[in-house]
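What you see is the complex with one protein chain gone and the rest in place.
For subunit A:
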Amino acid sequence: MRMSENRESLRFTNLSVYAQAPENQAVPRLAEVTIALAPGEWLNVVGTNGSGKSTLAQLLAGLVQEGAAGGYERGFAGDRPAPYVMQQPDAQLFGGTPREELVFALEWRAMPSARIMPAAEEMLRAVGLFAVADEPWERLSGGQRQLAAVAAATAGEAPLLVLDEATSMLDEAARGRVREAAERLHAAGTAIVWVTQRLDELAPQARVIAMQEGRIAFDGTGRQFLYGTDEARPSRADSACERVGLRLPYLAALAFELHRLGRIQSPLPMTPDEWQRIEWLGQDMKASERRSYSRG
């Protein structure tokens, strides 16, 4: 996939997807979605199961959706489907080893034969899988397998990468490695769509879209999502998190309460750093803090 010359945004206008089964006709899987994704942007998508976030992610990736109707411009993402990485690495690996996987991917990108082997090695090095390039999957960890899936999906240059809960089955260390791989691509200019169930992955300034019943119920920053659109006046009633049916995390609930009691001021804290900066509480939070939790 070539980095396209097109710098237009990827744009959906009043796009709907209707389920095929007649029984479900009443509930579209996606309803009147209008959204623009700029080249090189990082977009987080949250929502409960069945809220339509996977359908949206697949449409953003340019994968075929039957029953879709509405404005649909691919813009910078180009006409070919964008790499799409799912929860289960095993369903998306077709080779027997990381090297085989990348070679298979590059062959289908029609890379000239002579360049494939060196290119595959270079990509394996980039994600830190070179040392295990010829190990079968059983010998690799879930995180390594998911990294191979990311590397193979983004073989060549991708203007857009869609990760659909790609880290939800991984533990902290593996999650960090996959996240780093996505961040590296993002730094190189790739737009990232990051679908997640984990609200602690949302950075305060990152763009977040919350889906509910097939609609975009919220489009704003991470902090606005948790604490309300007006950062100066946090309000639990205005918090999109609970409005779209997601459980308010313990710390966000704590922040609301402390704010109500006048103990902390807006903007309310989200990241480990921000919590530690609260002097009278931070000491304790820092005491046993080892690693950072949310990056990006």
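Observations
Quick note on the criterion: a residue touches a chain if its C-beta (ideal position, glycine included) is under 8 Å from a C-beta of that chain, and two chains touch if they have at least 3 such contacts; residues count from 1.
The rule is simple: contacts and distances are computed from a predicted model.
When the listed names "Phosphate transport system permease protein", "Assimilatory nitrate reductase catalytic subunit", "ATP-binding cassette domain-containing protein" or "Na+/H+ antiporter subunit E" are checked against UniProt, the chain not shown comes out as "ATP-binding cassette domain-containing protein". Among A:A36, A:A126 or A:A253, only A:A253 touches the chain that is left out of the view.
One of A:A82, A:M123, A:A148 or A:A240 touches the chain omitted from the figure, and that residue is A:A82.
For subunit A, the residues in touch with the chain missing from this view are 1, 21, 23-24, 48-50, 58, 61, 63-64, 80-84, 86, 88-92, 94-97, 100, 103-113, 116-117, 120, 132, 134-136, 138-146, 149, 152-153, 155, 162, 169-174, 197, 200, 242, 245-251, 253-254, 257-258, 260-263, 272, 275, 280-281, 283-285, 287-291, 293.
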